[in-house]
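Only one protein chain is missing from this complex, and each of the others stays in its spot.
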Amino acid sequence: MKDTLSTSQQAHVLISALPYIQKYTGRVVVVKYGGNAMINPELKKAVMSDIVLLSLIGVRVVLVHGGGPEITDTLKALGKESRFVNGLRYTDADTAEVVQMVLAGKINKDLVSLITQSGGRALGFCGIDAGMIKCKKLSGDADLGFVGEITSVDPTPLANAIYNRYIPVVATVGTDENGQVYNINADTAAAEIAAALGAENLIMLTDIRGLMRDINDPDSMIQEVKLSEVAGLTEKGIISGGMIPKVASCVNALKNGVKKAVMIDGRIEHSILIEMFSDEGIGTLFTK
Amino acid sequence: MKDTLSTSQQAHVLISALPYIQKYTGRVVVVKYGGNAMINPELKKAVMSDIVLLSLIGVRVVLVHGGGPEITDTLKALGKESRFVNGLRYTDADTAEVVQMVLAGKINKDLVSLITQSGGRALGFCGIDAGMIKCKKLSGDADLGFVGEITSVDPTPLANAIYNRYIPVVATVGTDENGQVYNINADTAAAEIAAALGAENLIMLTDIRGLMRDINDPDSMIQEVKLSEVAGLTEKGIISGGMIPKVASCVNALKNGVKKAVMIDGRIEHSILIEMFSDEGIGTLFTK
Amino acid sequence: MKDTLSTSQQAHVLISALPYIQKYTGRVVVVKYGGNAMINPELKKAVMSDIVLLSLIGVRVVLVHGGGPEITDTLKALGKESRFVNGLRYTDADTAEVVQMVLAGKINKDLVSLITQSGGRALGFCGIDAGMIKCKKLSGDADLGFVGEITSVDPTPLANAIYNRYIPVVATVGTDENGQVYNINADTAAAEIAAALGAENLIMLTDIRGLMRDINDPDSMIQEVKLSEVAGLTEKGIISGGMIPKVASCVNALKNGVKKAVMIDGRIEHSILIEMFSDEGIGTLFTK
Amino acid sequence: MKDTLSTSQQAHVLISALPYIQKYTGRVVVVKYGGNAMINPELKKAVMSDIVLLSLIGVRVVLVHGGGPEITDTLKALGKESRFVNGLRYTDADTAEVVQMVLAGKINKDLVSLITQSGGRALGFCGIDAGMIKCKKLSGDADLGFVGEITSVDPTPLANAIYNRYIPVVATVGTDENGQVYNINADTAAAEIAAALGAENLIMLTDIRGLMRDINDPDSMIQEVKLSEVAGLTEKGIISGGMIPKVASCVNALKNGVKKAVMIDGRIEHSILIEMFSDEGIGTLFTK
Amino acid sequence: MKDTLSTSQQAHVLISALPYIQKYTGRVVVVKYGGNAMINPELKKAVMSDIVLLSLIGVRVVLVHGGGPEITDTLKALGKESRFVNGLRYTDADTAEVVQMVLAGKINKDLVSLITQSGGRALGFCGIDAGMIKCKKLSGDADLGFVGEITSVDPTPLANAIYNRYIPVVATVGTDENGQVYNINADTAAAEIAAALGAENLIMLTDIRGLMRDINDPDSMIQEVKLSEVAGLTEKGIISGGMIPKVASCVNALKNGVKKAVMIDGRIEHSILIEMFSDEGIGTLFTK
Partner (left out) sequence: MKDTLSTSQQAHVLISALPYIQKYTGRVVVVKYGGNAMINPELKKAVMSDIVLLSLIGVRVVLVHGGGPEITDTLKALGKESRFVNGLRYTDADTAEVVQMVLAGKINKDLVSLITQSGGRALGFCGIDAGMIKCKKLSGDADLGFVGEITSVDPTPLANAIYNRYIPVVATVGTDENGQVYNINADTAAAEIAAALGAENLIMLTDIRGLMRDINDPDSMIQEVKLSEVAGLTEKGIISGGMIPKVASCVNALKNGVKKAVMIDGRIEHSILIEMFSDEGIGTLFTK
């Protein structure tokens, strides 16, 4: 056990975790993994440990991840400039291929390897496997190329995996009816997967503390938001910018049967455990 | 989580428990419960918490208990003096009935209730159920009346219970072919049950720190004893008195397939967790 | 086979039992056991044989029992006078403990042992096991102390037992949310258990022939009562005194899905078999 | 229950059957059905009742039957004379077809129907189904045409049937590698089927009381024969004539794992029940 | 592979079968077998091959057959003239027995044997088995004796068979409540069995190309008929004569949940495969 504490103190900590373990054992929890927690190696390792611990106490965890700097780096190394439209990467056919390769072949398998090194049993998936994530071209004002909008998720391979006590790790690319690959926003995909699996919890790791009433006031975090309050908060500009799609994903998950969706600060070590194993939680909780 | 620690510290403790959880999940662990840990209400509650926690992280725990002061108290209240032969209670027919009643009806169901109150799912058993523990009159120099020597254990009802994720709690009375009830030594019974279930671990809660080279020197505890060393230690008088039957039970369990048998100090709060969740353990470990 | 009959006659008897065996095989039958059949050793043995036979031909029998003279005897032996309020035992905290001990530790396990001796496979339970019977203080005019009113029954442990072909024997004590033990009327408990298990039949062993139109006329027994007739029979005083709660239990069982509830005379040897294996039955049958 | 006995007497009979039910429940028992018990309608009905009763108390019964007068009758009606060689029917190609038709289509399905009428669940099979009984031309002194010698039995369809609680009824025709149909001796087939299913018991219904030391002395029946005694009894002529192949079948079954093989008098009503449900049995028992 | 084609051509054929295999794998298909395809040995063998192939690619085929010339032949050989009423065989008690014998014992087992010879695993059934097909006397203008009208079908034995990957072959005789055997029209029986099994497809082999607008114009076959068109086609006389009951069976199947019912020309070799493995099919398809 941890060195600076007496074994007795440590035993007390374990005992105090009891009610939370009881609450979550057997439940499906989808973790959207991204941002700083995916870049900083210390945080990365802590997240993997959290995932393995949850898995061992019987939580059925699914890890959903997007890409991040590695895609840009690889595109650059391949001499291909990333083009952005309204702050979003434009994905041409070549880029879609690179996205698939980096997401499903590099980041995904690296995460699988890290979990295995931490004593977990992970299996890497992407939306191409068994045609699991079907999508079409994202509709909207700007043409983003092969950026996809999910039309259906077949959760069977993930359900098989968690039933056999594996931890599925999912890279968010999908295909349309013709097999064309699309890049998919990982927040959206995590929400859809959580809904398809009938998950208890959707946990989104972000780079902020939570939803802030006043972005400059660290004490202004909102602990809980009801679905009915989202419209008002958006009107007031409290939900704005990059938070809009994230909140939309949470709302989508809740509307499709997920019990709780929570945004937590991925920059805090073991934030997943702290969220799940304390009454107050950390971050902002979205509920019906 | 525990108040005096930060949530972050607590998360670290949980993470540090990971390798031990990995080690024990799915394993069968038989805990012989007795002595002070069964009398002191604080300790009692701590043991129940330990049991529930183990159960939740997937350990298949079986709790085996004997009687203790409550039998004497009830016999006394019924106007029946306890008679002792060589320090062992003489069990006449009436006493055997009282032993059954107090063990299987009072102590056993009280423990079941305590575990249930702590969030576990316990089922009370005694050796009479489904004729699970068969015995005959204990052979030996002194006639102890209806004190039994186990002839066979049918572990099926216990196996069914742990397979359905219940925690079986077993009172150590048994019957002979004619249905006569016998009082059985709980250490012996725990060892036989552990062997019949193919348990990984037998943990015996005692009122001493472990096996001491010098009873007056608290630093002289022996951490590990190999089967081959038992005879020598007995000759030297280090294993003596009340330790002799306890050690014999450990030896019996190991010889019949149990991997590890350990005597730990039940007077230390959460001693079971501390033993199982640290590398050094506490108490004296018996191994092949 | 039975000596006084030729083997051929005996074979004919077995063959004539065929249609009844066909009718009951695989069905759940809850037997409320009490009164004289629980005191007279001959009758006791006959009931146990009936239970074992039913179990062997595939009937899933659950035996529910209360206490009786042994509780009073033990209380007396412990120097504790039984106090009665309106003919019902007042149960203070100490008495509740004794009730639990005698019911779950003495009577219950003695029945389990008897069934085992007769070749059956019984498992003893009480409402404390796995928090199976939850109750609250019985409401009513008189304060009876820790006499409980059932709030819920979790039939899972009993269902597991009958599915694994064990005969569960249930002592009727339960607990409230705080773990306080209550004494529960066995008729009521049997009805609730029958309902929770979706039993086909509830058989109540009593010390009378059945419901009598005229208590002094042995030929006035009513063979069948429809639910709709109960109110009228009560008004006329035909259902009165100790019969009122027994009939109420039957009514309760029927309203909650049990097909048939029948009161039979436990003073007749093998009355359970005679009831189940003949067209006319014995005793009074309650049906929708 | 049976009219001439009181219900109480009947209950006693049922109770006295308990130990025998306990002994056979779950076991596989193969009954070779033939002779008078197959011709006399009263006896036929009694056998079917016995079979259904056994099935209901959990015995896994397989009924194996041959032909008898109906084959001769049908051959005659078709204008085909039966030809016999050394007392055995010569089976030409046309006859083999008629045998198949009468055995598998008439006698077999009539038995299935009778069992169904008695409340059992029977399924008719013959050795042609799923190529279950493979055979070759019987070797021997006389050429008997398409009379087969079993080369292999695939018990899977019968095992599926008894596992699903059906009573398989088997007509003893088989095929060779080319699909040619053969008539097979039913005693031999019953023994082979019993061996293939790992049956507990093979019961052969015959038209004699058992193996008689002196055919004229009704008190000279031999109750038990050990395998080692068969040679001697044959030498002495006690096993002779039509008994030789029947005894050979019993011997064959025992050598291939069947526990007990018994020849009983099919002319006694309910002889199967009397044999199985009494200590002494009737008829001659063959054991290792 | 087939000699006259190159292995490459053959591989292409197999590949082109892919979408049809995908369509039918796991589905239940009931084939009504009769007419010329049952008489001509070449066609017979081709049908058996089709059935085995379908079974191997995962289609759950049930073969339902009637009688035909063999019944008449056997009746004749037995010196019993067939009597016809309105073109339908009058079935007296003796005839019913012969029908059972020939259908269930001869034709049925011969088909089972043929399938086994082709490498399939078939089990023969008739409606008598497990009381699977219950019927009553066919009502109607003419008295046809023991010709039955189906009152219920218990598909359990057939479902068990296809689940265990056997091919059930069903002879269409049934019984009433008293065990009296009835001859049942095989078209009707196939439709009822298809409905009871929730089949995807009912395929009826006939001796015509399909439903013809003009019986003299081979190009006038109707490829598809909707349920709503049946009445009109009957009025116009296009559905007439022997087609009326066949179409009625198809209609009945569709109304009870079967997806497609199709009449195909059994005189064409491998017509079942051609129907199932091509887009256009052959014959007349009935759909909702």
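Here are some notes:
Per-chain residue numbering starts at 1, and chain names A, B, C, D and E are given in the order in which the chains are listed.
Here is the rule we use: a residue touches a chain if its C-beta (ideal position, glycine included) is under 8 Å from a C-beta of that chain, and two chains touch if they have at least 3 such contacts.
Model, not experiment: these values are computed from the prediction.
Although it is left out of the displayed model, the omitted chain contacts the following shown chains in the full complex: A, E. The chain omitted from view is touched by exactly one of A:72, A:116, A:220 or A:256, namely A:116.
The chain omitted from view is touched by exactly one of A:160, A:223 or A:240, namely A:160. Residue-level contact of subunit E with the missing chain is found at 1-2, 5, 7-19, 21-22, 25, 46, 49-50, 52-53, 56-58, 118-119, 268-270, 273-274, 277-278, 282.
Listed for subunit A, the residues touching the missing chain in the whole complex are 74, 77-79, 97, 100-106, 108-109, 112-114, 116-117, 121-126, 128-131, 157, 160, 164, 166, 173, 175, 178-179, 181.
In the analysis below, only the chains that are shown with their structure count from here on.
Looking at subunit A and subunit E, no chain is in contact with each of them.
Ranked by how close its mean Cα position lies to the mean of all protein Cα atoms, the top chain is C.
Per-chain Cα centroids separate subunit A from subunit C by 56 Å. Residues of subunit D in contact with two or more other chains: none.
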